[in-house]
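After this line comes subunit A, so read on.
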Amino acid sequence: MLDKYLTVAVFLFGTVGFVLVTLFVAKLLRPARPSEIKLQNYECGESPVGSSWVQFNVRFYIFALLFVIFDVETVFIFPWAVVYDTLGWFGFIEMTIFLAILIYGLVYAWKKGVLKWV
Partner candidate 1 sequence: MDEKELHIGEHQEQDEQNPVARELHTEEFLVNMGPQHPSTHGVCRLLLTMDGEVIVKVEPYIGYLHRAIEKICENRIYNQITPFMDRFEYVSSMLADWVYALCVERIGQIEVSPRAEYLRVIFGELQRIASHLIYWGVFAMDLGAVTPFLYGLREREMIMDLFEETCGQRLTYNYIRIGGVSQDINPGFEQKCKKFTSYMCQVLEDYETLLNENPIFLSRTKNIGVAPPELSVAYGVSGPSLRASGVNWDIRKDDPYGYYEKFEFEIPQGKNYDTWDRYQARVIEMRESCKIIEQALDGLPEGDPTFKMRASFKLPEGEYYARIESSRGEMGCYIVSKGEKKPYRLKLRGSSFNNLMIIPEISKGLKIADLVAIFASYDIIMPEVDR
Partner candidate 2 sequence: MGMVKDFFSGIYNLVVGLFVTGKHLGRHAITLQYPKERWEMPERSRGVVVLLSDPETGELNCTACLLCMKACPTGAIIIDREKNPETKRWFPTKFVIDNTICAFCGLCEESCNFDAIKLTGKYEFSVFDQSELIYDMDRLAELGRDVKYTPRKKPAAKKAAEQKKPPAEGKKPDEKKEDTAEKKPEEKPDKIETNPAEKKEEKAEASDKKTEDQESRKPEEAKQGDLGLDKEEDKKESGN
């Protein structure tokens, strides 16, 4: 079973190798003429003011939290979905309850105005 993951590994090394080789070939071909201005960051023709690495509000903090919650929940749903056939109505009701809680959480967040990006 696990041997299939060997293929995955081959693909992984293969692609990374391919990209690195391509980049190396390009390095052989291309010119390199760095200059003071060229190594500056591009900012529409002006010299940039300050670094971009400042602490700023990305404003999807709460979305990220929601994402974590929901993504974990979906992981729970996967096994349920795979064996749904054997679970029958019991599975359906169970999952309805589970999803209802999730949906309630979503609605709660919605009502709280969290889903509004400001």
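Here, a residue touches a chain if its C-beta (ideal position, glycine included) is under 8 Å from a C-beta of that chain, and two chains touch if they have at least 3 such contacts; residues count from 1.
Candidate selection criterion: all candidates are chains of the complex that A comes from, given by their letters.
None of the values given here were measured: they were computed from a predicted structure.
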For subunit A, the touching partner in this complex, picked from 1 or 2, is candidate 1
Taking the complex as given, what residues does subunit A use to touch candidate 1?
43-46, 48-50, 52, 54-59, 61-62, 118
